[in-house]
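One protein chain omitted, others in place.
Per-chain numbering from 1; labels A and B assigned in written order.
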Amino acid sequence: MSERTEASAGLTQYSPEGMMPFGPVHPSLKEPEYFKLILEGEKIVQVIPRIGYVHRGIERAAQDRTWVKDIYLFERICGICSFAHSLSFTQGVEALTKFEVPKRAKYIRVLVAELERIHSHLLWLGLVGHWAGFDTLFMWVWKDREHILDLSEAITGNRVHKSYSTFGGVRKDLPDGIADKIRPELKYIEKRATYYAELVRSEETMSVRTKGVGRVTQEKARELCPVGPLLRCTGISRDVRAEDPYAAYDDIVPDVQTRVEGDIASLLDLRIAEVIDSARMASEALDKLPGGAFKAPVTRTIPAGESDFHVEAPRGELFYFVKSSGRSVPDRVKIRTPTMANILTATEMLKGHTLADVPVVLTGMDPCFGCMDRVAVLDTNRSKEYSISGEDLRQLGIDYYRRGNR
Amino acid sequence: MQSDALRDVAARFGGALTETSKVSTISVPPEKVVDACVAVSKLPGLYHLSTITGLDEGEKIVLHYQFWEGVRFVDVKTEVGKSSPKLGSLCAVLPSATLYEAEIQDILGVDFEGNPYRGKKLLLSDDYPAEAPPPLRKEADPAEIRRLMKLE
Partner (left out) sequence: MGSFRTGLTQWARKRSIWVFHVNAASCNGCDIEILASLTPRYDAERLGVELVPSPRHADVLLVTGTVNPLMRDRLRTIYEQMPEPRHVVAIGACALGGGVMKECYNVGHGIDSVIPVDLYIPGCPPRPEAIIYGILKLVTGKPADPQVETPIAK
């Protein structure tokens, strides 16, 4: 109890006014976010998040646009988990209606959702490699990721914003013969992912920087409520696809991965295992794909009601609250993205570490601030505030570990 | 079993329980919402607070504290008057609520006593115009906000 009040007090004690802003280019994120790090000696003792650098006002804009236009709006909350957003919104709205989504559409949704999970995890893996100083991994992984983007383009027409899920099903059917193109690529990805799993375990650059780094305990996880891989790496097995199956996940059941160490190395292992499992699920979706319609007929108006819906986006539980009062535009759509749920846990992971570990730990939580809405440093012992550029922080980490520190 | 436990919580805090196939909602008065949420979070399998959703419903602001149990959601619902939207903060007892409350402070102008971001901004820029209402309130006009922030 006292630790919690201390934590809350810490946030007011080290107020934003006393900090020197670090700059918009975040040390480890492609996006601008803002974390204030408070150091005592070498160690980080407190982290204060101040987000909002990507805040655009989407929830408000959604109230002025029709239901269908909002699908296109919400998928652009994040370019990496775009399909998860569109899936959660369309299903959340479908829950208010009597639309009967055809079975075929459900299986196609699973296929595309799992392909997205693979692409997102591979993207993350490459970035962790980059920030740990292992650029070769970054290049290799992103080259392999292109195979998945090709599939996405073949199926949906676009690499990034697929605009594929719509009310009642999917926007168009799978092209003929696509299964024969998909299967070899999934096998290729599985082979490469197995190789990468071994690589990050054995390659010293990675293991030294990730084993024991950024550890979070199960008790902390229950207290701070993270979601997704960050939660599962502490040993708590929660996955929306398994607990609350949507689309065709009652038939295509995920093999929910958990680890117990709670550190970045276990996150690496976990996410790569998820890539392999997603490839298996995508393949299963193809095997079990029923015939029939890909979309149900829908009405233009959505009946009044409130709906809570969540999906397992690559980063974790993505939550949508949809309220309709029967008009052509929604009354309220509230979105809670997985990164928002994970920030507090990430700040917890940073405590006790030095600046050298900041890039890898922050990238390790797989932040997606586009989804959610950056490093200033206060050194209390030396009573000075300063800022470090992103690249300097990355280099600091690389040099620190090269000198043999551990 | 869970329904009985929830009904108990509802009764203890002067509220009512309604259930759909997906959501069990406990409506409580605002001064009881912190205790009700703590009681719900102590029930087996209900430690996970998914989020806190705020809505502007004209005269009042409605808040849903949404817990995910596994198959269903448990929603602790309360409302505050728009003219003086004050509530106690959950974050001393359920720290995961911190950022969700801060977001509602920014976009709906609800005041959570005890939240470390109270009086500060989490999402909106520090120079968000004081004369504009919080952006998710019904009376807020995005075009007007853009004009005041010189975004045109």
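To be clear about the criterion, a contact is a pair of C-beta atoms (placed from the backbone, for glycine too) under 8 Å apart; a residue touches a chain by one contact, two chains touch by 3 or more.
The structure presented is a predicted model; accordingly, all values stated were derived computationally and were not measured.
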item: Which of B:Ala36, B:Leu63, B:Val110 or B:Ile145 contacts the chain that the document leaves out; value: B:Ile145
item: Touch with the omitted chain, as defined above, among A:Val54, A:Val68 or A:Val256; value: A:Val54
item: Residues in subunit A touching the chain absent from view; value: 23-25, 30-32, 52-58, 60-61, 64, 72-73, 76-80, 82, 123, 138-140, 142-143, 146, 149, 159-161, 368, 370, 389-392, 394
item: Positions on subunit B where the hidden chain makes contact; value: 124-125, 127-128, 135, 140, 142-143, 145-146, 149, 151-152
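The criterion applied here is as follows: only the chains that are shown with their structure count from here on.
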item: Subunit B-facing residues of subunit A, complex; value: 4-5, 7-8, 11-12, 16, 49-52, 55, 57, 59-61, 64, 95, 222-225, 238, 243-244, 307-308, 310, 317, 319, 321, 323, 331-332, 334, 336, 340-341, 343-344, 373
item: Complex interface listing, subunit B residues touching subunit A; value: 22-23, 47-51, 53-55, 64, 66, 68, 70-71, 73, 75, 91-96, 98-100, 103, 107, 114, 116-117, 120-125, 135-136, 140, 142
